[in-house]
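Structure provided below as structure tokens; questions to follow.
The complex appears here without one of its protein chains, the remainder shown in place.
Order of writing sets the chain letters: A and B. Residues in each chain are counted from 1.
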Amino acid sequence: MIPPQFDYYAPRSIDEAVSLLQRFDGEAKVLAGGHSLIPLMKLRLAQPQVLVDINRIPNLAYIREEGTHLKIGATTRTNDLLESDLLRRSYPIFTDAAQEIADPLVRNLGTVGGNVCHGDPGNDLPACMLALGAEMMVVGPKGPRTISASDFYKDTFVTAVEANEILIEVRIPKSRPQQGTAYQKIEKRIGDFAMAGAAVCVVLNSAGRIESAGIGLTGVGPTAIRAVNAANSLVGELPDEVHVANAGRLAEEAAQPTGDLRGPIEYKRAMAGVLTRRVLNRALSRAKGGA
Amino acid sequence: MAAAARPVSPAASLTSAGGTLVHVRVTVNGQPVVAEVEPRTLLVHFLREVLGLTGTHIGCDTTNCGACTVHLDGKPVKSCTVLAVQTDGRDVRTVEGLEVGGKLSPIQEAFVECHGLQCGFCTPGMMMTATALLARNPNPTEDEVRDAIRGNLCRCTGYVNIVKAIQLAGQKMQTTAAGAGGKP
Partner (left out) sequence: MSVGAPHVQGGIGQSIRRKEDARFIRGKGNYIDDVKMPGMLYLDITRSPYAHAKITAIRTERALKVPGVLAVITGKDLEAAGLAWMPTLMSDKQMVLPTDTVMYQAQEVAAVVADSRYAAADGAAAVEVDYEPLPVVTNPFKALEPGAPVIRTDRKEQSNHIWHWETGDKAGTDQLLTSSPVRVAQDLYIPRIHVSSMETCGCVAHLDSISGRFTIYMTTQAPHAIRTVLALVAGLPEQNIRVISPDIGGGFGGKVPVYPGYVLAAVAAIKTGHPVKWIEDRSENLQADSFARDYHIHAEVGATSDGKVTALKVKTLADHGYTDAAANPSKFPAGLFHIITGSYPFSKAFVEVDAAYTNKPPGGIAYRCSFRVTEAVYTIERMMDILAHRLKIDPAELRLKNFIPPEAFPYASALGWTYDSGNYAGALQKAMQIIDYAGLRREQAEKRRRGELMGIGISSFTEIVGAGPSSTFDILGIKMFDAAEVRIHPTGKVLARFGTKSQGQGHETTYAQILAEELGIPADDIRVEEGDTDTAPYGLGTYASRSTPTAGAAASMAARKIRDKAQKIAAHLLEVSPDDIEWKDYAFRVKGVPTKSKTMQEVAFAAYTNHPQGMEAGLEAVDYYDPPNMTYPFGSYICVVDIDKETGQVKVRRFVAVDDCGTIINPMIVDGQIHGGLTMGFAPALLEEIQYDENGNVRGGSFVDYLLPTAVETPRWETAKTVTPSPHHPIGAKGVGESATVGAPPAIVNAIVDALQPYGVEHIDIPVHPWKVWQILHAAESKAK
């Protein structure tokens, strides 16, 4: 219940934050929403000597389309995703996902950045990043760099963000006409970690065939999983039941679940398939202009 | 109204000898206070032990139960997972701040009228969440109410009367607002 002692800094710029991380090299942790980190510290499972609070850094929370991308700042609160009309209209995958995350109180402080780079396979946004083909912008002692979502998730609680780097923005290719996105998970109780979840992005061409597809899976592997074969199986095809079912089957094959309190292996694997089908159908319906 | 900030000495119950302290200036229920606290001091402990505002409760240690819900700059948050130092320069409201001049808020009245509490332990947090909900959605459906309070666990009531109380409070507030607006 009580964290161990630590020192605290609240820098006012990214550069200051990065140099603090570098100064304390490995002994410091970034504090954004704090709703993954502080609980770990209260249980004394994480004992950083220094916390670098990035909440005072201006211009780090935004949701906007700019040029060819949708850009979301790292300290954007998860509830801001839910409130955004832009996202509801053009990227409803975020509205779906935000609604599923934890509870409204946690979402008032929990950040997009935190949910993206904490590395818990139970987090909901990573699968969305994979489905959308997102890019993560990080800044470190060596300056800024871009990491694509498909290279981002390495292992449970391990991402491509290196020591002393900070995630500052996620970038998603701007929504195209006839694009549909969706997310859903099933859980034992609302706000709990997923038994399985699926994120889907599809784009239809003028002939009504699937031009591109991205599928991400939550909760069925050591990290969020990019169901590559399932997505590829859809490209060029008509969005019919046969192809949806096939994609579901391939998603099952991509899943690598562990049996635990949230379900045995074969159940989670089967649910990866069920959710892929359901979410794919939802995304297709949206691509066609429906809900 | 610029009020002089009240300096508070952190209760002995929170400070370990030898830790570095951080200066915090925060407005609590409209009153500015200043204090020197250990960075690890949880906001809920700061409120309860340093400021003596024991209406905010602790029901778990994993950020699940919501008994500790307070408003931070108007938004309901779990004060067990916020560091007191993070509230520097900000505005915090607790259950003690719901009543004004001894007059209960519509939410408080509705909870009594509808039997929305039994042991009372989850109630402050529940009312803080409800107050924030009604501020942005004065006429929530039952589904919307239940979703808004899903981060506040109750073991006694089964939620039925809590939902009733929140919807009743919303109606009362609208009636008052309409009346105050002098609508015919």
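Please note the rule applied: contacts are C-beta pairs under 8 Å (C-beta built on N, C-alpha and C of every residue); 3 or more make two chains touch, one makes a residue touch a chain.
What you see is a predicted model, and the numbers here were worked out from it, not measured in a lab.
Screening A:192, A:211 or A:237 against the full complex identifies A:192 as the residue touching the chain left out. Against the chain not shown here, subunit B presents residues 12-18, 38, 40-41, 45, 48-49, 53-62, 64-65, 67, 94-96, 98-99, 104, 108, 111-113, 115, 117-124, 127, 142, 145-147, 149-163. Within the entire complex, the positions of subunit A that touch the omitted partner chain are 1-2, 4-5, 43-44, 103, 186, 188-192, 195, 261, 263-264, 266-267, 270-271, 274.
Please note the rule applied: only the chains that are shown with their structure count from here on.
Distance between chain centres (mean CA atoms), subunit A to subunit B: 30 Å.
Those residues of subunit B that touch subunit A in the shared complex are 16, 19-20, 22, 38-40, 42, 58, 61-63, 66, 69, 72, 75-78, 80-83, 85-86, 88, 129, 147-148, 150-152.
Looking at the complex, you find that subunit A touches subunit B at residues 1-8, 10, 31, 34-35, 38-39, 41-43, 51, 53, 55, 79, 102-106, 108-109, 190-191.
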